[in-house]
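Notes follow the structure.
Every protein chain of the complex appears in place save one, which is left out.
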Amino acid sequence: MIKEYKISEIKNIKLNGRSTDCLEPYTLFWTGSGFEVNVKGRELWVEIEADYEEQEPWFTVLINGAPVLRQMAPKGSNKICLFRSRNPEEIKNVRFIKDSQAMHDDEKCMLSIHSLITDGVFCSIDERKLKIEFIGDSITSGEGIFGDTKEEDWVSMFFSGVYSYAALTAEKFKADYRIISQSGWGVLSSWDGNTANAIPKYYEKVCGLLTGDRNKKLGATDDYDFKKWQPDVVVVNLGTNDCNAFEMPEFTYTIEDFENEVIMFLKKIRKYNPKADIIWGYGMLGYKMTASITRAVNAYTLETGDKKVHFINLPNTREGMFGSRQHPGLKSHKQAAEVLSDYIMGMI
Amino acid sequence: MIKEYKISEIKNIKLNGRSTDCLEPYTLFWTGSGFEVNVKGRELWVEIEADYEEQEPWFTVLINGAPVLRQMAPKGSNKICLFRSRNPEEIKNVRFIKDSQAMHDDEKCMLSIHSLITDGVFCSIDERKLKIEFIGDSITSGEGIFGDTKEEDWVSMFFSGVYSYAALTAEKFKADYRIISQSGWGVLSSWDGNTANAIPKYYEKVCGLLTGDRNKKLGATDDYDFKKWQPDVVVVNLGTNDCNAFEMPEFTYTIEDFENEVIMFLKKIRKYNPKADIIWGYGMLGYKMTASITRAVNAYTLETGDKKVHFINLPNTREGMFGSRQHPGLKSHKQAAEVLSDYIMGMI
Amino acid sequence: MIKEYKISEIKNIKLNGRSTDCLEPYTLFWTGSGFEVNVKGRELWVEIEADYEEQEPWFTVLINGAPVLRQMAPKGSNKICLFRSRNPEEIKNVRFIKDSQAMHDDEKCMLSIHSLITDGVFCSIDERKLKIEFIGDSITSGEGIFGDTKEEDWVSMFFSGVYSYAALTAEKFKADYRIISQSGWGVLSSWDGNTANAIPKYYEKVCGLLTGDRNKKLGATDDYDFKKWQPDVVVVNLGTNDCNAFEMPEFTYTIEDFENEVIMFLKKIRKYNPKADIIWGYGMLGYKMTASITRAVNAYTLETGDKKVHFINLPNTREGMFGSRQHPGLKSHKQAAEVLSDYIMGMI
Partner (left out) sequence: MIKEYKISEIKNIKLNGRSTDCLEPYTLFWTGSGFEVNVKGRELWVEIEADYEEQEPWFTVLINGAPVLRQMAPKGSNKICLFRSRNPEEIKNVRFIKDSQAMHDDEKCMLSIHSLITDGVFCSIDERKLKIEFIGDSITSGEGIFGDTKEEDWVSMFFSGVYSYAALTAEKFKADYRIISQSGWGVLSSWDGNTANAIPKYYEKVCGLLTGDRNKKLGATDDYDFKKWQPDVVVVNLGTNDCNAFEMPEFTYTIEDFENEVIMFLKKIRKYNPKADIIWGYGMLGYKMTASITRAVNAYTLETGDKKVHFINLPNTREGMFGSRQHPGLKSHKQAAEVLSDYIMGMI
């Protein structure tokens, strides 16, 4: 018999992505957020609630590890079928993953999970052995993975939380992962030189870069409780937008300012993730900040004695590897995931 | 200003797939059916109507050639957004493609298009220079392209009208294509020896293998008017299920019966497609019927003098190329599309 | 201590390729001929004897399965080092393989093995479990695998006995293989319509298509003793040159003549290889003879009741897959080897 379960009623559910403790509903703030269940039953539906002004949320569903469904979240509350007519005796692993990023510029943009509906039962889920946090910009948000190479419009349709180097790297380790990322932002400033749009400023909040009253009520601007989920590895992929800012004549900050921000951000990450290996992985859209980032990483290590901070170049996106909006396409993300996961493998 | 247009009101729309003349609504019977528009506007929605008992319809949407959305059609009438927030001055090419096949066993299964809703205008669409008709079984229905390799349930979720060798071959030529296919069926009989479930019996109808009153009213069992769309090439990929029938001890037909059906089917195809090259492409799930099919094709040519009938082996699906349900996966479909399109290229 | 061993003195040597019983020296007539030894020692040399007028012989050496050396055989007797300075305690598997084909047009062309020279010992060689004979034309001779795509000269340098679909198929099964092939030749006639240059005419001889007194003395024109090496599988890849002959206006034979020759050749192959599966694999340079070959194969089976004769299309060479002289390159040979070995795997 089909029955509806609030998220808070389901014991065997894994909730992914940085969020609050609220389960009624459970809000998906960041790219790659979602839930995972193992359902022994004939069918499964999810009730989601969505809103937006400009940028509608997108999500992908994987059944037994294979992506089968990718769609826009319609406005309002909707029941979406995730599978039907299946053998009720078999357990289906289902992962619901938010494809679009937290939207700084659209305070109405919202996606939350209210309930699951099934004729079956929720079975236990194996603990994953590794936890990875990714911090980045549009590259880490998977911008440009979908869409034709000629596309220029900045729309949520072209983002992916499933095929990015971050998701692919996590997949190689069957790791839990969380993504903190914003298109156009950097360490010191955004691509257009706005120092308010810097990831480090919001790192300690649940999803502090969101705006508007509703996001505030949902807890986006609350302090994030790092103790609940301590990553084994933190990957930072930032610097690409800062590089652009330095090419703007009116930008008055210096490369030393950037390096100081890198150092301070490393200290902040270390503060909240005392045991993690921290990898600064950089290069997927050009290598120009390599010298500066390595100077900062080396200076941080010299100052703190912290040996668990690493730098590695991720390979640049080459001709034939681009997706839409001059961003890395799937081939580039796969290449970066191979280099990065090999690095992590050699480290852990 | 957003406005709703009935399909019959839209001049610049291309309707794909074998169907009736009815446009209010336009029914998508077969895999690969759908519509194509070029929209200069900010957003586009489609109103679809769907129904099902067991097997819900699935569809994929391609924007400027790139697949961005793949979802289940929910029961009833629904407005689905295909794009939003786009540059209103640019033309977006949009293709809506049915992923799931005509469902012989689910008389309620239905998908139709009522209207398009946009703030923009519908621009002209370039005529495609080649027309290809594909006739086949589950392979041509793209069964197994989606889903994990371990999946065993027969559900519409695992079918694709976008990544099958048929769709990929058409794509190489930027050709119009229509697909007549049914999972489990063959030339003489279905995989389990039921001679009622044979594609040639229904070739002359719009979608004659559908059942139930509603499908009848929709025109599925009407005679199909071949004159409206004359393919340049007809590809037949049948024989795989017949092969299985011959392995059943209770199956009393002979291999000569099969060959006679092949000959009669070729005559029927030729009758309705007088100018087309006809290619029997076979082998993606084993080569056992090669001798029998070539005997029949050669006998047909000898009897009729028809030189425009061809046989070619499509490469078998090898280890590592399988999708779900022991069916060809994407790698196998790509391989077959390369061989088949090379063949067509050398022929036309 | 370095010592020279005549071939007849070495117990643990495997001699490959169709040849005579003569071991002093052992003559390599066909593509893919050669020897295999397992040497526990520091170094190994071979004494070869070669001659030629126009087309010098080429050979490749594989050490532990990896090709390391490929060179022209210089005129006269020469000692060639195959490895040096190796760990004397380890066994090295060494295979010497003739890359260039038997040369019908150069009666001086000759390559033979006189002796091996080593400080080590010859260890036992594992028996290979499958034997495959390949019969073909330039494709089976590996013509065009070496050399730039723009090369037009017909020279032995561009042939390979190591990277052809035949060698690659054998490698997949770790099978023994023998190759009977001649560039330009066919079943009924050569590419230019000369019915004297037809492989079936010489199938019963050791290497009957060679000319001149020396080849006669070497035993090339002797009857071949098929009993000594009975293949499990015979692959025939012929028809491509016959196809060309039919396009010459002065060629007076009919397609029925060709089909009769195919039938007679199948009977001849069956006579000498009573237990083998015979596969006619065709298509690597065009599919035009498919109908004709399948008619002949089917007629042969009908007449003889022989069920162990098969037809399969090998995929055509597509753009980007060509080697030199408009012949299949390595990618095409790999593709054909995958399809063919998959076929054999399903059959044995």
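Here the chain labels run A, B and C in written order, and each chain numbers its own residues starting at 1.
We take it that a residue touches a chain if its C-beta (ideal position, glycine included) is under 8 Å from a C-beta of that chain, and two chains touch if they have at least 3 such contacts.
Since this is a predicted model, take the numbers as computed values, not measurements.
Interchain touches from the omitted chain, evaluated on the whole complex, reach A, C. If you put the hidden chain back, the residue from A:Asn78, A:Thr149, A:Asn260 or A:Asn313 that touches it is A:Asn313. Only one residue in the set C:Ile10, C:Leu23 or C:Ile63 touches the chain that does not appear here, and it is C:Ile63.
Within the whole complex, the absent chain has one touching residue among C:Val155, C:Ile255 or C:Ala299, and that is C:Val155. For the options C:Glu4, C:Asp21, C:Glu54 or C:Glu303, the residue in contact with the chain missing from this view is C:Glu54. What subunit C contributes to its contact with the hidden chain is residues 54-56, 63-66, 68-72, 74, 80-81, 83-87, 90, 146-148, 150-153, 155, 157-158, 324.
One chain is missing from the display, and on subunit A it is touched by residues 283, 286-287, 290-291, 294-295, 297-298, 301, 310-313, 315-316, 318, 338-339, 342-343, 346.
Everything that follows uses one rule, which is that only the chains that are shown with their structure count from here on.
Copies subunit A and subunit C of the same sequence differ by a rotation of 180 degrees once their CA atoms are superposed, given in steps of 5. Counting the residue numbers used at the interface between subunit B and subunit C, over half appear in both copies, so the two copies meet with largely the same residues.
Distance between chain centres (mean CA atoms), subunit A to subunit B: 37 Å. With centres defined as mean CA coordinates, subunit C is found 44 Å away from subunit B.
Along subunit C, no residue makes contact with two or more other chains.
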